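Inspection log for the structure reproduced underneath, given as structure tokens.
Every protein chain but one is kept in place in this view of the complex.
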């Protein structure tokens, strides 16, 4: 940490800061400058809570050098983590994983049809929501446990591992029983108790970025899971909230290579929620792969016009099959090109 | 809902949309314009899921007229709601309520000292966090149930009702036992299951705005609680996330009069989290009252320099007493002025 | 400046950075930490361009301590600047200045009517736009020089100094001839050539914050004007662009006390553009004064329903007179209270 003193701070104020740092068991190193003095703080093993220091007279600001995460950092764990979910592998050197399926599970036949379509098209995993986070309480909230059963059945029939969102801790046990991978949604990215319990479950986790989460907060959320001994975490960029409303969210593709540099965890992209527009999904899927994503999660519905949720961003089976052909060609090109 | 067709949409496409609207049990009214046709949708009792419509050929966009909330709306419930918490009353016509106390509960003596200071200064409620949402898992996470006991005790000794955050559903019962009012934090504003359970508890709720929540989403979150039969909800503006980093968040004071116009629920302001800077708390507290806030929540710590959390935004007892004198003068002026 | 090295940076990389800093004529001070090394840069007289340094191997980030402005900083110029415009004084210790008038100048009679209304209500300055920045080219672009004449005439008849926007350098001379104060609009806050010329004119300037300008960029824009020898600059907060669309912009009132702390220049608030809603103007005007604003700029139109521009955020003469009564009461209270 670096403590920057005010231009007009006097020696007594500087001494007080030095004493406060040492009272915290750390070493303080004054760096006198031509305009002002800065004080380097040494000896900390991680993030320093600077509340005490920032309140002292003469202090202008404190600047953190350490980050609120460590276990997920590439700095301390240079080798890439490969996350395996029932035989499907996410991570550096692996072929990008295609996850597809409807936004919400609606009926047994819808899930079976969707599973067959995505399997035939070549996807490696099946998605579907049984518990749906909706802005207002008067919208369809998902089928719940009944939906989980349809999802599991569709996964077994098609031979695809399944991923689904868990929204509350009490659902964790039943979701673990029916699904191969747990999704933590964007709205729950800082539901820290859920993160801890998901960590303790040991189950593979798909962690979506919160809609206003910085990269640092995103990695710190993953740190909560990994700190419980579960490093089977796949990150997912799904767009952030900005002033621009032409798309549902603003897909922040640059974080894909940044996360690859900063963390050893795999990162995938959800172009459906990011853009909210079906016509943009294929092109942004390809851009995501080129940006280095370890996979994609795409919404596919047998009949998007009748979808109970997010139909406007869902592909139908035929469009998805066409997209998969294009994506496979691109993946092959990127490997050899 | 209004459906706007593309400039070049043909009659067959328009007919398809009309049929789709009618298949949803609603009435469609074409509005031919000089440049394009729009179609009004009539007969819906609330928010229409437009996924089906938006996917039809020739449709450019759909525009919602209804909102995802109704119970919290002033439109349907013109009279102001007064929320009472152990004798303290929030709402139109009531004197603004001052809630004060430390960010986190640290020790028995800290809470007793804080309670005495805020009581003496004239606050009506005591706050303190036992379960702390922290960005990273390596920061202090709060004292938990032990903290709840210190808080309750400090409330009893000082005669102040207490409010504290509940972070997970399993904590709800114990928090209800120790606290007079439940706080739902910004990071949990869209933890919809928690909102439902908090609604079912019937306990008074302090609902903080999510850091990237629109006004509409904020009110829709309150709708989740009220839809469970619990209208004892006080809203709290605490700053939003923007590009500006000179303050911790950007205090969005304009929402105070807007919420007063749009909803019958009380709205208070938290200047401590909004600004993150102690020096800004007094001035923004006054601005919030002038903007029409039904109360304030201010962080006060007996010794901010030693606070385990957010010391830089906490006032000490003396500063808070001085602030209360100023605020009481201002409140009296606003009443009579 | 502080240079933070990667965890794994080796001594050769550190030495290279030290050499590069010294090649820039500055002094480098290594600060070895337990996890990584940081390097303090000393001896710079202002902002250091860190492009060279950031590109060296082993460098993780550079952190600036100095700011891109100095002349406008309170650090180097502690005494408040009072800006005088034809006898009207803006700044610490002065009564807040009320500027009022229509968004755009439409006719001679409209300006005369507006001037009389705002004068009678007690405003100290008159505003009106002759050159209007409009999002699209098909909207009303202002009356131009003819408008300037109406404005000047209305100012003379009412005895109020006038302020109006200058949009291009060629207009500067004519605007200076007709107006007592030049306004630089939000969209031109980083039109650096215009800032320089406005600085050279020596005329008083009302500089509006850009809609996505940080506080630092806002002050750096003022620095452009002051660097030309013109310190007659009044800053104006008018709302920033965020994800929230319930108001036209998000009024960032916290910058008012922050600017008072960081700069010696006066700062006023424009609640009309910030909120975009007439009903919010009175309440946010009061909040702005309480936050410490040295003045307000409010849109007033004799007949808002017929305004060619921004009618929805304009007050009529009667409402403005009522508001002035309230504001004067509040100002008196704040002075003595």
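In this document, chain identifiers A, B and C correspond to the written order of the chains, with residue numbering beginning at 1 in each.
One rule holds in what follows: a residue touches a chain if its C-beta (ideal position, glycine included) is under 8 Å from a C-beta of that chain, and two chains touch if they have at least 3 such contacts.
Keep in mind that this is a model prediction, so the values were computed, not measured.
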Next item on the list: Tell me which residue among C:3, C:83, C:111 or C:308 touches the hidden chain in the full complex.
Entry: C:308
Checklist line | Listed residues C:25, C:93 or C:136, member touching the removed chain | finding: C:136
Next item on the list: Using the definition of touch stated at the top, determine which of A:252, A:303 or A:316 touches the missing chain.
Entry: A:252
Checklist line | Touching the absent chain when the full complex is considered, from A:139, A:153, A:214 or A:319 | finding: A:214
Item checked: Contacts of chain C with the absent chain, listed as residue ranges -> 20, 46-47, 49-52, 54-56, 68-70, 133-140, 167-170, 187-188, 190-194, 196, 211-212, 216-217, 220, 223-224, 227, 241, 278, 304-312
Check: On chain A, what residues meet the omitted chain?
Finding: 212, 214-216, 240, 242-247, 250-258, 261, 274-275, 279-280, 283-284, 286-288, 290-292, 326, 329-330, 333, 337
Next item on the list: Against the chain that's been left off, what residues of chain B make contact? List them.
Entry: 2, 4, 6-8, 29, 31-36, 38, 40, 42-45, 63, 65-66, 75-76, 212, 241-243, 245
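Note that only the chains that are shown with their structure count from here on.
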Check: For the homomeric pair chain A and chain C, should the interface be classed as same or different, according to whether the shared residue numbers exceed half of all numbers used?
Finding: same
Next item on the list: Report, in whole Å, the distance between the mean C-alpha point of chain A and the mean C-alpha point of chain B.
Entry: 26
Note to self: For chain B versus chain C, what separation do you get between their C-alpha means, in angstrom?
What the structure shows: 31
Note to self: Centroid of chain A to centroid of chain C, CA atoms only: how many Å?
What the structure shows: 38
Next item on the list: Any chance you could list the residues of chain A touching two or more other chains?
Entry: 212, 241
